[in-house]
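Yeah, one chain of the complex is gone here, protein chain that is, but the others are all in their spots.
And then subunit A:
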């Protein structure tokens, strides 16, 4: 029983990381239909931002540096995303498959740039003292850094939800997503909405990057290890739906850890993939489907 509980905790922890990473994608991929393969590199940028801020503030202010890097990473990654949108993606809105390849090229360049700037060796980000150690919940050992990531996932998701469903900006985003022409005709500047959406989506990747520094060292290929899973979350969850992404991330996290518990890690990955394909047979639109009369 305790074993099972601890697997559930691990699953929730994996789920919260997936959610953090996929949250930005629900904006860029889900809302705008842009497959940004450089999303993983924005995560990496967020992680390196944490490292840089920490180096700049010195050893005395590890805590402050960590908290400060959350907004800084949001802006850094967001700005990178904005630049990407303005320079390249804007030209490719009607060619989604090509966007995928172009942004992959961007990802390669960013990876090599990180390697040239920070070195091929991974760098270590120090943890604030309050994230070291752990406690016991229901007889299960729980690490503080995992708890923090869960908390951060909840907070960011709530923030994203608030922006999308309560703020004017979010209403415009939804309008553009549901019917671009009609939104434009109603006086919404779709270009500027696109840019803001992209800024927000990419910025969220940066925030995820900050959280991920607490799980291990930071290297140029950090983003690669998360990107595939993150896209799966968005596909399984349903496009552009926060609710779907949350459910999908948690379910995938739990599936991963529980199947791992029965079999082993490498088989679990394959089984989870098969489950996703099987699930898409039943609901090709994902968990939360957008109502549409289109043929898509």
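Heads up, the rule we're going with is that a contact is a pair of C-beta atoms (placed from the backbone, for glycine too) under 8 Å apart; a residue touches a chain by one contact, two chains touch by 3 or more; residues count from 1.
One rule holds in what follows: contacts and distances are computed from a predicted model.
Chemist: Can you pick, from "Acyl-CoA dehydrogenase family protein", "ATP-binding cassette domain-containing protein", "Urea ABC transporter permease subunit UrtC" or "histidine kinase", the UniProt protein name of the chain not displayed?
Modeler: "Urea ABC transporter permease subunit UrtC"
Chemist: Of the residues listed, A:63, A:169, A:190 or A:224, which one is in contact with the missing chain?
Modeler: Selected residue, touching the omitted chain: A:224.
Chemist: Of A:55, A:112 or A:192, which residue touches the hidden chain?
Modeler: A:112
Chemist: For a quick check of understanding: of A:17, A:35 or A:74, which residue touches the chain that isn't displayed?
Modeler: Residue touching the absent chain, from the options given: A:35.
Chemist: Since one chain isn't shown, list which residues of subunit A touch it in the complete complex.
Modeler: Within subunit A, the residues that touch the unshown chain are 29, 33, 35, 88, 91-92, 94-98, 100-102, 104-109, 111-112, 115-116, 224, 228-229, 231-232, 235, 264-267, 269-270, 272-273, 276-278, 280-281, 284, 294-296.
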